[in-house]
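Have a look at the structure that comes next, please.
What you see is the complex with one protein chain gone and the rest in place.
Order of writing sets the labels: A and B. Residues in every chain begin at 1.
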Amino acid sequence: MTDPPRIGVYVCDCGFNILGTVDVPEVVRYAATLEGVVAAREYKFMCSDPGQELIKKDVRELGLNRIVVASCSPWLHERTFRKTTADAGLNPFLFHMVNIREGVSWVTADKAAATEKAKALIRGGVRRVALQEPLEVRHEPVNPDVLVLGGGIAGIHAALTLANAGKKVILVEREPSIGGNMARFDKTFPTLDCSSCILTPKMTAVKDHPNITLYTHSEVVQVDGYVGNFEVTVERKPRYVREDLCNGCLECIEACVYRDRRFANAFDLGLAKRKPIYVPFPQSVPLKPVIDSHDCLYLKLGKCKQTCVDACPRDAIDLTMTPQRLTVQVGTIIVATGFKTFDARRKPQYGYGVLPNVVTALEAERLLSPTGPTEGVPRLKDGSVPQSVGIIHCVGSRDTNTNAYCSKVCCMYSLKLAHLVKERTGAEVYNFYIDMRTPGKGYEEFYKKLLEEGAHLIRGRVAEVTNAPLSKGERGKIVIRVEDTLAGFVRRIPVDMVVLSVGMEPQADAPEVRRMLTLSCGSEGFFTELHPKLAPVSTATDGIFIAGACQGPKDIPDSVAQAGAAAAEALALIDRGSVEVQPYAAVVEESLCSGCQMCLGLCPYGAIEFDREKKVARITEVKCKGCGVCVVGCPSAAIDQRHFRTKVLLEEIAGVLA
Amino acid sequence: MEALRTVKYEEELDPGFAIEVAALPGGEHLWDCIQCGTCSATCPVSLYMDRTPRQIIGLVRAGFRDEVLRSRSIWICTSCYACTVECPARVPITDVMFALKRLAMEDDRYHRSLIPRIEKAFVRMVNANGRLTESRMGMKIALQTRLAGSASLLRVAWRLFRRGRLRPFHTERMRHPKALQTVLRAVKAGPKAREGAV
Partner (left out) sequence: MSGEYLYYPGCSLKGAGAPYEQSLLAVFEKLGLRLVEIEDWNCCGATAYLSVDADTAVALAARNLALAERTEGQDIVAPCSGCFLSLTKAKRSMEASPELRARVTSALRQTSLAYRGTARIRHPLEVLMTDLGPAEIRKRVVRPLKNLRLAPYYGCAILRPFEEVDDAHTPTILEELLRTTAATPVDYPYKSRCCGGMLTSGVPGIGLRLVEILLDAALEAKADALVTTCPLCQYNLEVFQDRLGKARLPIVYFTQVLGLALGLSEKSAGLDRLLWRLPLAPEVPA
């Protein structure tokens, strides 16, 4: 821009946030003295309508061609004021924002120091803005197709929402069936709805929806690209059954050379057995068998009569299948990879895996489920029905030795299990808790219900589960030693069976998934949302959203809500049709480039390539995120970054230090 | 029937008590206690205590100085460290118990029993000789309790004597106890370390 700069400086009081510490009138007076400044003003809330109107008025009446606003963090309002600038008729990149709140008034009580610092920063900002150039935001089209990673309740809900909105969804699930952990539960709290009854219609809807392409027994192995234009590689693990031919008659399972079931079924957590060819559970979607290559005689040893192949009326069994890779193009990705439970063997005090009849809550769900190994009535190892059951809350949670966080759902599901166990067996039920956490809708009522049903709710964290008796009544029982903190006594309570309410944890391969998608995670390993309050399903990676338990422990209503939210965020992007790409890309000045290729390795986004003919580095603008590393790293100073030109930054620094 | 009133007024409590106790290493975790009761449930002797370990921590935090320092609990603790290992909040309960014993003895209003007497006698013996003569200590204890004269005890003492494990006329002593006494005196003379030992 060749016109001499005519700069407007607007200093915001931000109510008392800035005015309370910075002498704003003095700062304004000072700003007016700076070179190029035509107007300097103070206003209570610059981001408000009248505040913005001030700017527009000055542009109209005073012919301003540069704007500086000194107020809060650009994170909050840079976008706002760029729009104001554009509305006023100027290029939005002729605006600069100076932060005198988070960096000045909010970090000191010293008024004199704050005022001086504000002045210095504005001085730097004014000198910077004078050198800024007009730039254009680029728009890239957004591919309307969506990838949903994970077929649990969150993934299913997100997929259906998007499919119903007319978008094509690719749903990838690594187990042979969708349904996730919810398919394992018996009943859900607080309504005691049968889990399968509310889940299976949604599973069927997924199967039948013309807009959803379902890849089960498959995993995403690579993700390339950027928001609006992702290229995803899906690996389809061999099912050894042709999904397009199989009609779900399940004759093959009946015909398998293994007469009885002898391999642990993962869906039942090893409590029930299956044959090498199996469907995980009766309501599986797709209802097509899968063959486990570690268990199948033919796949393991190459020797088998292959009775399954003969039995299949459609010739759908193909034992020569191999893993297949395919690539899909999508514009957005929703990650709904769910959770796993805390490994109760990490608490040897509770006897899991050592004492018989100590089970985890998820195993208890299988024991209570009508399709489970005991047909809905929990039984002890010897087949008898327990007369007393202890349910221990907070296993692995709220403990600096294992997981420090509270897993949110365990109190509710422990109360639910107490109710169901009592209902099915008539047993005396004891719940041992630290605090009773039942905050959701209808949850307090559920707690009351359990109190009225006569469950023994004992406030005390269990120290030990042992089968060593110290009194006659304890012989043959499992004894729980606990301090009943409300009654004020240490108690020993003998029970027949113990249920460990284990907490939720991220999946074991969450770190790999994270790296593949460039997501962050918190110290517990759950994926991090962009903002804990205001952006709970977005991530720092544009175009990738998270939903459900992979973001943190939560119950089904919250998982579904997040899935819907993620779908909405994706839809917003898709229906907008394009994404704004900020013009911050770095550019190589080819005449200065020596071809050393140092920048290639420095770029975290793989945005730089080497042109072998011209022997210079070239930056792919769409991939460049404007981080500036290559600018700094280039030994020839051949790279410069738009809107952050070295010359401009040096001028800003000089201004601050002047 | 006697009227037993147990309300506690704020002015009777000592808010500085918790801060004093929390000064020991790891003591800042005292504030993290969620009163879960795992310590009491794991402690092999909590069932004999007038206040369980969890209660002691809660009372310390609230400033119930008297109740804590006069309790029997602190003397019953055998410092087996089971509670410390199990605590999910890293409260150094056993070390708190040691600190409470020290504070109780400084305060002088503690529950009188054999344990503090044994501990003080131990310290005196070690200060004088540099080492403990077990048999002599044992005899001191026996004389002070009903164990004295018990036939079973005398039988055991005789059998230990016969096996060279009890030497009533031998004093276990350093060659140069002064070498130790000088050190102990020097430590005592200095100002109390702000962060004390465990």
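Methods note: a contact is a pair of C-beta atoms (placed from the backbone, for glycine too) under 8 Å apart; a residue touches a chain by one contact, two chains touch by 3 or more.
What you see is a predicted model, and the numbers here were worked out from it, not measured in a lab.
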Exercise for review: Based on the whole complex, identify which of B:18, B:89 or B:166 touches the chain you can't see.
Suggested key: B:166
Study note, to complete from the structure: Where subunit B meets the left-out chain, the residues are 24-25, 44-45, 48, 75-76, 78-82, 84-85, 94, 98-99, 101-102, 105, 113-116, 118-120, 122-123, 126, 130-135, 138, 141, 145, 147, 150, 152-153, 155-156, 159-160, 163-167, 172, 174-176, 179-180, 182-184, 186-188, 190, 192-198
Point to revise | Missing-chain contacts mapped onto subunit A | key: 348-349, 466-468, 470
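Methods note: only the chains that are shown with their structure count from here on.
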Study note, to complete from the structure: Listed in rising order, the residues of subunit A that touch subunit B in the complex are 349, 398-401, 434-435, 459-464, 481-485, 490
Exercise for review: Sort out for me which residues of subunit B touch subunit A in the complex.
Suggested key: 34-38, 40-42, 46-47, 52, 54, 86, 88-90
